[in-house]
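Note that one protein chain of the assembly has been removed; the remaining protein chains are unaltered in position.
As written, the chain order gives the labels A, B, C and D, with residue 1 at the start of each chain.
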Amino acid sequence: MIYRENGQFKTSYLADQQIFTIAQDKWFVLGLIAFAAIGVPFLADEYLFRAVLIPFLVLALAALGVNLLVGYCGQITLGAGAFMAIGAYAAYNFMVRVDGMPLVLAMLLGGVAAAGFGILFGIPSLRVRGLYLAVATLAAQFLCDWAFLRIGWFTNNSASGSVSVAKLEAFGWVINTPVEKYLFCLIFVVVFALLAKNMTRASIGRQWMAIRDMDVAAEVIGIRPMYAKLSAFAVSSFFIGVAGALWGFVHLGSWEPAAFSVDRSFQLLFMVIIGGMGSIMGSFFGAAFIVILPIFLNQFLPFLGGLVGVTVSTAGISHAEFIIFGSLIIFFLIVEPHGLARLWSIAKQKLRLWPFPH
Amino acid sequence: MTNASNAAPAAAQGGRKFGDVILDLQNISLRFGGVKALTDISFNIREHEVRAIIGPNGAGKSSMLNVINGVYHPQEGKIMFRGQERKKMEPHMAAKQGIARTFQNIALFKGMSVLDNIMTGRNLRMKCNLFQQALWIGAARNEEIAHREKVEEIVDFLEIQHIRKTAVGALPYGLQKRVDLGRALAMEPEILLLDEPMAGMNVEEKQDMCRFILDISDQFGTTIVLIEHDMGVVMDISDRVVVLDYGKKIGDGTPDEVRNNQDVINAYLGSGH
Amino acid sequence: MNAPNSAFLSVNNIEVIYNHVILVLKGVSLSVQEGSIVALLGGNGAGKTTTLRAVSNLLKGERGDVTKGSVEYKGERVEALTPADLVKRGVVQVMEGRHCFGHLTIEENLRTGAYTRTDGKAAVEETLEKVYNYFPRLKTRRNSQAAYTSGGEQQMCAIGRALMAKPKLVLLDEPSMGLAPLIVEEVFEIVKDLNTKERVSFLLAEQNTMVALRYADFGYIMENGRIVMEGAAKDLATNEDVKEFYLGLSGEGRKSFRDIKHYRRRKRWLS
Amino acid sequence: PAAHAQAAEQYFPILVYRTGAYAANGNPWANGYVDYLKLVNAKGGINGVKVSFEECETGYATDRGVECYERLKGKGATVFQPLSTGITFALTEKAPVDKIPLITAGYGRSESQDGSVFTWNFPLLGTYWVAADVAIQHIGKAYGGVDNLKGKKIALVYHDSPFGKEPIPLLQERAKMHGFDLQLLPVAHPGVEQKATWLQIRRDRPDHVLLWGWGVMNSTSLKEAQATGYPRDKMLGVWWAGAEPDVKDVGAGAKGYSALTLQHGAEPNSKVVKDILAMVHDKGQGTGPKDEVGSVLYMRGLISAMLGVEGVAAAQERYGKGKVMTGEQVRWGLENLNLDQDKLDGMGFAGVMRPVQTSCTDHMGASWVRVHTWDGNKWEFSSDWYQADDKVLRPMVLDAASKYAAEKNIQRRTAEQCAQ
Partner (left out) sequence: MGFFIETMLGGLMTGMLYSLVALGFVLIFKASGVFNFAQGAMVLVAALAMARFSEWSNAALGGDSLFLANVIGIIGAGIVMFAVAWTVERFVLRKLVNQEGATLLMVTLGIAYVLEGLGQTFFGSEIYSINVGMPKDPVIMFEGLIEGGVMINKEDFIAALLAAVLVGGLTVFFQKTSVGRALRAVADDHQAAQSVGIPLNKTWVIVWCVAGLVALVAGIIWGSKMGVQFSLVTVALRALPVVILGGLTSVPGAIVGGLIIGVGEKLSEVYLGPYVGGGIEIWFAYVMALIVLLFRPQGLFGEKIINRV
């Protein structure tokens, strides 16, 4: 039995309010972060960094932002792509228009810009709910798609509408190699995940969840719906905006509005639902599932085909990828409608009880 | 929760002391389209008393509570709170004035644990801003712990320690009602509105619940407004009872007066009581 | 039909697990004779609702599973049937917590109750009238959306809706909850009435032990997912323990709720 | 078709899209590309060096494209052809770091023609500015010369993306020069909703419509043109809007519609196609359906592959015949490409292409364009050869490239560096 919390007593409320109340969890996560920061750079190759790990980290950050809004505050959004775009383009404009603008500051300001628009587009949520709101947020998405294509100022009048960034440098550190880019993203992700965790275990997080679960009752106990909803929009958009800036600056290097299209919005929402709404961990599971699985299938299927002696055509692979990907989504939701994170915690619960069921 | 948190005088056993009128409802009328939920109802609530509202189904009892805490806005009538006319207000403002409530169809936050549910009740009293909370710096952490202590007191008081960390969705009905009460208590309200807190409980559990209600009233001096269909409970623990029927007031007075009021017997109690 | 006295509904040693991990029923057996009223009593969380759900096959939606034991209705194993099949066979559940269709009007709610019936419009209309007779309050609110009716009205609607199916066996979960005392009596009168006139059987989970035992023929008491006591309703009503814990009666009759409190409180302080 | 790179093979990664919104157009291109590489092997490889290749599905999405690039580059890729303007933009940033040249035959950044700034980009055969320039020449010809365009109105119906926006600066330049009116009508991805666009065209009745679409947008445009009664023979498409999938299901409705060609059209009778049928398809190794061989986009893919192969061959001339070339060496080869007519004829491209010659400053190599017209059943050439007007093109390319260089802090290569 590897997983046991017996004998771990908490003697103060502070201890009980730790992020991980079970020591194994704490060491596991700390170990994971340490491994990500120290081990991975030695183990992974360039392909892994560039094509898998960096996008995974950045999208996990964005998914985290979406999760704050959708999972914690219950406001379904399909406009996340737009906020990524706002973050990216705002950061870009800060970089090109302000001399000597430090990179990290520009990114954070990108996040702030996104937060501003988040509040603006969050206003309808005060009246409109659920799926109606989800579809209404598409207005933000298409409006932004359009604005970044059509209004030259945002792209510094680049003829094609595509923008790119020059050198990346933060605090004298030139971020050039994939490893450096990876670490740069990792720092953002770890810090932001911690912030998110803090918020969700504090009063603001409870306000969001209360609004999510039953807004009338929340109001009756003194939660201001406007503050709770708009703060969720702001914080979530801030996260997403920063992720957008990372996506543009660090991952793509050069981008056009299509990089933040409505498909991206959907993708982020998938991550949250598959990973687990209202779970920080879930955002990471979801991002891993959505980013890595297609890549994995894409490479694994030809290999599998090779084993049984059939060569699968590229189209065949992509179609199979669609089918398997879709089926897995369905499968996991049937097994556990609350997402991978819940599946994970049930598995832990079983381990804890093992070998005695129930 | 200790007495120190509320300066109410400990009521002496038996000789209960009522304060002044804290809430005065005057000629309240409430309509939903064609449905008249409340018609010209007036009654008052005194400090520290247990005020029961009874009446047949659909009489307008829950609507009355909704009026008091700002969920419904009556078309006519005045609400005087501590002698001042209260303007049209949203529920969260009523909460700020110290009005808390529980719900007939339990309205807990299903996705949260029992502790978190009760902690939301402390929300109004938590002052740290979003940035402090995000950074989890000293002030925020201390505040969190201070309030957590309060909440633990309530948990102890309601004897729900063992389910602290359970998600409320999975709890049986009766315990959910208790958590609902805990959440309202956490607000340290001046007026506590209870909508059928004992529905779906057996006698033993009702006894527990009565005990909690009376203790709240005694220890914290909280004013309690109670809706309940169990006449035994109402008659035993309330100080004054108002009776509604079809949105109209048909009786008001001490339990004994109400019990012997013929209108009330016809409309609600039946001759069995 | 079955041999006389063989059970109409029999639940044999069932075990129920929610969410793959939470074990709730730990071997529950009970039976309902045709034309009888059986009360299922017990405190909060004892597993009454779960038992009823296991019979009506509504567990799936709560992510619960019957992992052991069997449920037989008229000698037929019914675990594999859908809830709809069961309704067709005459087993209807009134769910705890009302569950009216909020967007439908009261009357529409009632009419959906007759969904499985095939005996013609006129017969349905007749039952509808009957339900309105039982609950006049529903008639006055017939065109309101159910979500906007009061708690008690919704409860009446839920009970009426079940009656619309012309059931053989009704699983009633906390019928008295939220109803005014007069209506509670009325509901139980209706139960008795249907029972004697139409030989409808009832399995009712109820907290209001006093009333339940008055009307029931037989009773089971559950605690912690197990049946701890069973017997004819009359016997249970006179049992000392039942009297103390479920009826609130001790030696010298009913205690005031106000007094019990102090007595209890003191007891706790001492310990 | 996956074959892993071995020591003695020249590895060609192929970014394709065989599913999704643009699959109908992506498929023939990819088939042509692969078939040509198979043909090369059937003929014994590049001076004996066998070719290996591998497809990766991008779905026309930039991030998928980047992933493919990263994956395949690790397997020894020495030249990439992204087949998407968006992916090209992204890879343009990465290519110099990884030292892998990009061939973007007929697409990509127009200013990347300037090889002294865009060392690693090769928009061989033509850029969108070339296309736009020739389009105006061709339209002008209908009025007896570009100078008669004054006061005329030309509408550009374009795919609302970098691909569609590329020609705008040049068209604006030309509009200024000749005094015609340029009306811009964007169409959102994927381009299936154009009713409003064509209503506007019906209202404003432009004298000509330039169609700058890709994929389903093209056939939709033609159908809407038919539905609003705009004469098809007043419509001119870019070379990505002039292939069979664009017109096939419009059929007779597209009759009279013309499009530019990137030199070649549908070439079912060319020698190289016959070679492929004989040496690849008849051996049962054909990639796509047989009747597609020689169609317009198939030829585009085929020629793109040929350019890559010739780049390697040219590199071998310098760095050693029969050897596997590195990315840097291939880059040199592409920069010193010299496909004269004899050579082309020898390879079976007689009548299909005109000579291509690149240099350090000119990574395009040629700007020959013809126009072909759909007769209801097939594409038929309907014009002479055009060439982009260097007087218009050159300054714009220099300008844009310099701006890019400044932004990125790139030093233009000097003559000596070029000579290396």
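Brief remarks follow.
By definition in this document, a residue touches a chain if its C-beta (ideal position, glycine included) is under 8 Å from a C-beta of that chain, and two chains touch if they have at least 3 such contacts.
Note that the coordinates shown come from a computational prediction; the quantities given were computed from them, not determined experimentally.
Looking at C:78, C:128 or C:162, the residue that reaches the missing chain in the full complex is C:162. Between the chain not shown and the residues A:146, A:227, A:300 or A:344, the one that touches is A:146.
The chain that is not drawn here is touched, among residues C:17, C:54 or C:87, by C:87. Which of A:63, A:277 or A:341 touches the hidden chain is settled by the complete complex: it is A:277.
Subunit A residues in contact with the hidden partner, per the touch definition given at the top, are 70, 76, 124, 127-132, 135-136, 138-139, 142-143, 145-146, 149-151, 214-217, 220, 262, 266, 270, 273-274, 277, 315-316, 318-330, 333-334, 337-338. Even with one chain removed from view, subunit C keeps its contact list with that chain: residues 56, 58, 60-62, 82-88, 92-95, 99-104, 108-109, 111-113, 115-116, 145, 147-148, 161-162, 164-165. For subunit D, the residues touching the absent chain in the complete assembly are 18-21, 23-24, 27, 160, 184-188, 190-193, 195-197, 199-200, 202-203, 215-216, 219-220, 223, 226-229, 245, 248-249, 253.
As a working rule, only the chains that are shown with their structure count from here on.
Rounded to whole angstrom units, the spacing between the C-alpha centres of subunit B and subunit C is 29. If you average the Cα atoms of subunit A and of subunit C, the two centres end up 47 Å apart. Between subunit A and subunit D the centroid-to-centroid distance comes to 37 Å (mean Cα coordinates, whole Å).
Not a single residue position of subunit A touches two or more of the other chains.
Annotation for subunit C: residues 22 touch two or more other chains. The residues of subunit B lying in touch with subunit C in their complex are 13, 32, 35, 55-63, 104-105, 170-175, 196, 199-207, 210-211, 214-215, 229-233, 236-237, 268-270, 272-273. Interface of subunit A with subunit C (complex): residues 346, 349-350, 353, 357-358. Residues 1-2, 16, 18-19, 23, 27, 30, 55-57, 59, 61-63, 66-67, 70-71, 73-74, 85-86, 89-90, 92-94, 109, 160-162, 165-166, 168-169, 186, 189, 400, 407-409 of subunit D are the ones that touch subunit A when the two sit in their complex.
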